[in-house]
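Excluded from the complex is one protein chain; the other protein chains are retained at their positions.
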Amino acid sequence: MWKFIFKRVFALIPVIIGVTLIVFFIMSLSPGDPAKMILGDEASPEAVQLLRQEMGLDDPLLIQYSRYMYNAIQGDMGLSYKSKKPVTEEIWARFPNTIKLTLTAMTLAVIISLPLGIIAAVRQNSFFDGFSMLLALFGVSMPPFWFGLLLILFFSLKLGWFPSSGSESLKSIVLPSVALGFLHMASIARTTRSSMLEVIRQDYIRTARSKGLSYSSVIRKHALKNALIPTITVVGLQVGVLLGGAVIVETVFAWPGVGRLMVQSIMGRDIPMVMGCIILFATGFTIVNLIVDLLYGFIDPRIRSMYT
Amino acid sequence: MEISQSKQDVIQKTKQYKKRSQILEVWRRLKRNKAALIGLAIVILLFLMVIFADVLYDYKGVVIKQNIPNRLQHPSLAHPFGTDELGRDMLARIIHGGRMSLSISLVSVAFSLLIGGSLGAITGYFGGRIDMVIMRIMDIFLAIPPTLLAITIVAALGPSTINLVIALAVSSVPTFSRIVRGSVLMVRDVEFIEAAKAIGATNRTIIIEHILPNSFAPVLVQTTLSVAVMILTTAGLSFLGLGVQVPTPEWGFMLSSGRTYIRDHSYLTLFPGLAIMATILSLNLLGDGLRDALDPRLK
Partner (left out) sequence: MSEHTTTAPIPTLEIKNLVVEYRTEDGIVHAVNGLDLRIEKGKTLGLVGETGAGKTTTGLAILRLVAQPPGVIVDGSIHLNGENLLMKSEKEMEKIRGKQVSMIFQDPMTSLNPVTRVEDQIAEVIELHEHLSWNESLAKARDMLELVGIPGERGVDYPHQFSGGMKQRVVIAIALACSPQLLISDEPTTALDVTIQAQVLQLMKNLREKYQMSMLMITHDLGIVVEICDLVSIMYAGRVVEHGSLEDIFNNTRHPYTEGLFNSLPNLEDRKAKLKPIKGLMPDPSNLPPGCAFCPRCDYAMEICHTDKPGKVYRTEDHFVECHLYSEQNIGEKVIGK
């Protein structure tokens, strides 16, 4: 098992290098001279040229990238153009908020969607099945920002139950996490249902039934674990969607997280800050996928033995 | 060996017949799926609305022309969806906004499909080192959440409609290449490909005549679902101010300008959102229906 974990963690390194390289490359396409951005429009060409050399902006891209990563690993991602403070400092200040939001949203989604999907599959074509799948269909079709606005309209402006923005009270996380979790919930419920339907038609389910196990214990002891395998994949992939959604939902609810910081920085053309945020998101997503991979190995012995 | 002309005719006819009967069969199954038919109907309606947008409302005269005295009117007979903060008719803007959203998504999907599909076909068919290298790169792209990748590209290139299309197209290339590669791998070693090789068909003819038709089904489903995702992403990015710019009407952008007035003029956020949801819902219904119809095993 340890060997398996070690191999998966090791395989992460090239992916992170690749991801950061792509982000670095894309961001380098951005027009405008960073040196000019820092010094302002009135700066003399000489001063700009001097700063360019100092920053190594005339070096080949790969060198610039290596330098950036070398510093980044040591916690230095440069200074924000706007606030002149270190990028890492600003990101770390907001990171816990984003984690709080996404974790709450995901937990909410998983807790509701798993039973929903399972019951829908076990009672295929029942009223419950139809109802929950209709709900899920609306869930995957609902833009999270619009859903967020609707939540604000009803629960904040009309009913006054929850605040519409900020993160001061415990109540303020409710609306953003519901807005973010709903989409997530819908797609997990749909996948759980379809993988459960697939699993309960398998021969080994029939074998388990022929042993004299009741239908509910067959579902619990045999179907569930097998059906969770594709569900976990989707949960992992959904984290990507969730992070993308977090950027938008944070903006809607003025939630002081990394996503909102990123959008503000894009507007302000604060390249080091944007880069820092994106790299954080992308590595975060890769690490979540690693965890998903490990969970796989934990559940499915066939995958585990591929690595040992 | 010479195959007589009549025999070849028969072969050709059987092939055509088989193809046609397959499509008929899929259509027969799709017809039984009420949800998918509703989806299809809404999608067709949307397309008609968008195609005839100019006939319904004049772009210059109505859609982008400010009419301040007329601003923030609640829905009425004259303006069924009300008017926005600059006095423009919301229904007109939603119809024209749909044209924007749909064309951005369709163009992006087309590019993605073309690039991703050919990458997938080439790598899947030839395998070996090309496959290894390209697929590793795709894997890395897949390791970046698509919305985030799109945001990154727009952030770098600057917000504009064209950059948005580029961002959307690039961010779904990996998905399409994977799907096409998967179906190519599935048929590559099947007997009839071997047979085609044995009678001396070139790689090109094999890919175009035999392999691509076989990946039609999964690609069709993915395309439908991708258009939905892209409409959502387009709206999301425009909502953040990273997509379509003023004064072009676009659903996400309309939502974000409407939210300032959400307390007293909630229709400004209600209708564009409904438009997005109806579109995505119908595309999802259609996509799901197509998938079930093409692969009845899953039902």
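First chain written, first letter: the chains are A and B, and each begins at residue 1.
Everything that follows uses one rule, which is that a residue touches a chain if its C-beta (ideal position, glycine included) is under 8 Å from a C-beta of that chain, and two chains touch if they have at least 3 such contacts.
Given the structure is predicted, the values throughout are model-derived calculations rather than measurements.
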Displayed partners of the chain not shown (whole complex): A
Touch assignment to the omitted chain, from A:72, A:101, A:175 or A:208, lands on A:208
Residue of A:67, A:171 or A:225 in touch with the missing chain, whole complex considered: A:225
Per the touch rule stated above, subunit A touches the missing chain via residues 202-204, 206-214, 221-222, 225-226, 229, 299-302, 305
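We take it that only the chains that are shown with their structure count from here on.
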So the centre of each chain is just the mean of its C-alpha atoms; given that, what is the distance between subunit A and subunit B in Å? 23
Once bound in the complex, which stretches of subunit B touch subunit A? 136-137, 139-141, 143-148, 151-158, 228, 232, 235-236, 239-242, 252, 255-256, 259, 262-263, 266, 269, 272-273, 276-277, 280-281, 284-285, 298
Which part of subunit A faces subunit B closely enough to touch in the complex? 15, 18-19, 22-23, 26-31, 137-138, 140-146, 149-150, 152-153, 157, 194, 198, 239-241, 243-245, 247-248, 251-252, 262-263, 266-267, 274, 278, 281-282, 285-286, 289
